[in-house]
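Shown here: the complex without one of its protein chains, the others still in place.
The chains carry the letters A, B and C, assigned in the order they are written, with residues numbered from 1 in each.
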């Protein structure tokens, strides 16, 4: 990715994800890239974007250089419109008030299922990961944008453990399991932008990032991707996007 | 009731009910006589008595001459320890935090069931009464003290409509209906103080008020009362009890 | 009964989700007039009413709905006071879902309620107070029911086939499942909110937070519209988030003659005169009251001036005293 504007993979993720957000949306965001991207969108194009945190915050405005270390810290409430209980803010997802759920991912499969619980046998895991947090609730109840690093070990045919449901086994399995609402909308990586086809609900490429080839994406993906005949190339991050992003995270806590 | 201290029937009810309360109890009270009696107890013997209102108040201290017109008015919150939602204060009953539910009654039967919904056929009532309010919840979930006027038409064998459950059809029917907790503890009238026997759960006389005879009570009761061999006579209201009560309700809104 | 079952029937989840997704939940100013707000309430709508008894009643909105001659509204409220009289007496509602319905404890039975219910002109659907709260809460949570431990064994339940008794799958205990209540529209009066609808309520909350989340449309009336900065300075006093709110109307003394916490107590002279008049003659007395106070005035200010400056000042003095020691 040696474009006009050199940037890190994390910066690319943040910029491209921010572009997926629309003004006026209600966005349930995790910390790290999701919060950075939502705040970037807020500053550049979407002054009416509302950010929700699972700690119990509605309408946060993150201050440059004061990124919260988690969604449960007081910094999340600075200049917020409302503070409420953690369960209550999650219930807003269930009632349908949230337009977009926005999180990172450790491991994803062809149906957009996410694993953040364990590698290996769940009963006796090789690696025990931190777990779902609100991830399972958000992805069960909202339309999802996931921003994550693109590596073969992270893009697998089937995740070891479905922590946060995508389309489960594809087709109508998600709705049949009792999850008629929401589902994966976009997956953003440093290599490409993905959505999911309407029938099989398998991951498909929408656009390649500047300078990235189909082969490069395939080589870094552990399953067969769907390719539309119309695949575009994403616009590279602009100087303004990167400058704003770096202003928000001057210590480069999240943008690497 | 021509005792040393002349008083109205309502004053007698308030004084005798107040005596049933113990310091430190958590009491869920309705307005009118229950609130007056609880406040009287608070002033005279029970500084640690906590009063809950269904409007959403914990630990109210009613000011003399400023009795709230309902349990949903701001006066109920004056110097309260906590204000919360109406459903949430009722849920405290369900969780078991309330020692005593304390209310008035329009019609009661031999098993302590109360009717405040209708006279005649519920589908087509002769008189439509105001309904349960929190009464059904309180009497379903707490030990009850009921203060009411003693008239034959109010003390009936079976109420036209069970709005607030007592012991339903007696015996174990209350628990079998899904109400294992709480139940009628005392009924206080201007004539006598009643409890309920342990087996049949029928209303029985504990004590006659000063100058009242068994016959007088029976003549004003529409069902056969249980008489213990040990029936005491209640102590008449003291000058201090009446003076405090009248200080609390100077306009005599509730004490007649 | 069949009608009331229909009235309380639980909405399928995807229908609820679609109704929410059709609303414009963006951060936008939504200040409108009482007249415009009333136009958002369709004839036959199910209407959730905020506050309780004589407290934070959205009286100005009810006043406007009556002036707009709405029809066949089905209203729900935790506890109903003279607002219920007016809804029945004006003929705009023929069904009220609540736990208690009279003018106030001080005044015994409502002759207006009795006239309409005993005469079969309108229905009073009774639930326990907690059941009403849990029905709004289920609606606000986006679940079809909540379990409770009251109403069991009573005739209140016998009259409510909409609720379902179950044996608990965990404990085997008897429980009652009360169905979610998601009104078409909620009317809520608050002390202050911003132009987006971020609402702050002081003191007693009643069931208004659950109601706001449950309703498919929310109309807020407010004593005062404040700046968004004012809201953001005390975010933990915000009780209703803007994206639940569809319209905001500024109406000073919007609960008169009822109270609004911290601002004014009930206007008791007016209340007592009202009660005497309508309980003496539930039809003629009510008609005269509506003509003079509801249909007659050209504006809300004129309505307030009929209640009288002295009453407003006295009610305000009492109302503000809650903070004064």
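One rule holds in what follows: contacts are C-beta pairs under 8 Å (C-beta built on N, C-alpha and C of every residue); 3 or more make two chains touch, one makes a residue touch a chain.
The model shown is predicted, which means the values in this text are computed figures rather than measured ones.
Within the whole complex, touches from the chain that is not shown fall on A, B, C. If you put the hidden chain back, the residue from A:162, A:192 or A:255 that touches it is A:162. Of the options A:8, A:86 or A:195, the residue whose C-beta touches the omitted chain is A:86. In the complete assembly, the contact with the undisplayed chain comes from B:181, out of B:44, B:127 or B:181. When the missing chain is restored to the complex, the residue among A:31, A:52, A:203 or A:255 that touches it is A:31.
Listed by residue number, the positions of chain B touching the unshown chain are 23-26, 48-50, 57-59, 77, 79-83, 91-92, 94-97, 99, 180-181. Although one chain is not drawn, its touching partners on chain A can still be listed: residues 31-32, 54-57, 69-70, 72-78, 83-87, 90-91, 93-94, 117, 122, 124-137, 140-141, 161-165, 168, 173-174, 177-179, 253. Listed for chain C, the residues touching the missing chain in the whole complex are 10, 12-13, 142-149, 164, 166, 168-171, 173, 175, 177, 179-180, 202-203, 236.
As a convention for this text, only the chains that are shown with their structure count from here on.
If the chains shown are joined wherever they touch, the resulting network is a simple chain of contacts running from one end to the other without closing.
Across every pairing of chains, the maximum count of C-beta contacts belongs to B-C.
Annotation: 29 Å between the Cα-based centres of chain B and chain C. Looking at chain A, no residue sits in touch with two or more other chains. For chain C, residues touching at least two other chains: there are none.
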